[in-house]
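Structure provided below as structure tokens; questions to follow.
Apart from one protein chain that is not included, each protein chain of the complex appears where it belongs.
Then we have chain A:
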Amino acid sequence: MFKKSLLLGISLSVALISGAALAQDPVSIVYIPKNTGNPYFDSLVAGFEDACKELNCEFTMAAPATAEATSQIPFITAQTQRGVDVIAISPNSPDAMNQVLDRARSRGILVLAVNGDLVDNYEHRDAAILPVDFTKTGPGQIELVGSMIGYKGDIAVLSATTDAPDQNTWIAAMVDSLKTNPKYKDMNLVATVYGDDEPQKSTTEAEALLQTYPDLKGIISPTTVGVAAAAQVIQSAGKADEVKLTGLGTPNQMRPFIKDGTVEAVQALEPL
């Protein structure tokens, strides 16, 4: 599904660029995911490669080692210098890159936000390609965890970094649906903690949640690193029956935990 929209998005930008620039050379596209080695973006990169093969454009991938707000800036600058035609980016921050993106665009580079948008800074990119309706992810997670705990009890969120734009969008939507939907009136969000998408920190935060809130019924972790760490913690503590875990995890990451019953259900996070 998402690969198709990716293909569409890229062909559209290729059309735009070649129309405007009369380029003889093939259109060059760079994709900057949040960080390297993040399994979620593997399939996105594969999608780009497929689409670029089909459309005969030149594709490269460049990404920072860590998913910090400012870590993508040098990569955008370098690609702008290199003179690519299209920068596709899955932003680590909704606003930290405004200036560098503007500079890229002033040089005629087309900027695409992929997978996550520059929330409230839409004027700094040309278009966005989003895999799912982001407004449905948060409420979807609340419904999933609610159905596991009988719509009653304390829940907590284990997120990525404090300024991760996607996660913050989802968490805001979760808070909103807890407040407004009477179905969830007996569910209580007791804490939102941040594991910084780091295994050690995520593990410590998950352990602290179990310790601090002995009555905790559910944990939502809308990030692959967090949900894996929380699953490992719940499994080690033998609390799979007391604390229900859900979140966004890649199928490969979550397979062993679903098999051994630590996790009942997650929203599969893999662009297909």
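Simple rule for what comes next: a residue touches a chain if its C-beta (ideal position, glycine included) is under 8 Å from a C-beta of that chain, and two chains touch if they have at least 3 such contacts; residues count from 1.
Convention: contacts and distances are computed from a predicted model.
A.B. asks: Under which of the names "Phosphoribosylformylglycinamidine synthase subunit PurQ", "Putative acyl-CoA dehydrogenase FadE", "Autoinducer 2 import system permease protein LsrC" or "Hydrogenase" is the non-displayed chain listed in UniProt?
C.D. replies: "Autoinducer 2 import system permease protein LsrC"
A.B. asks: Just to verify: which one of A:Leu55, A:Ala128, A:Ala208 or A:Ala240 makes contact with the chain not shown?
C.D. replies: Once the missing chain is taken into account, the touching residue is A:Ala208.
A.B. asks: Provide the residue numbers of chain A that touch the chain removed from this figure.
C.D. replies: Output for chain A: 35-39, 42, 65-66, 162, 191, 193-194, 196-200, 203-205, 207-209, 211-212, 225, 228-229, 232, 236, 252-253, 255-257.
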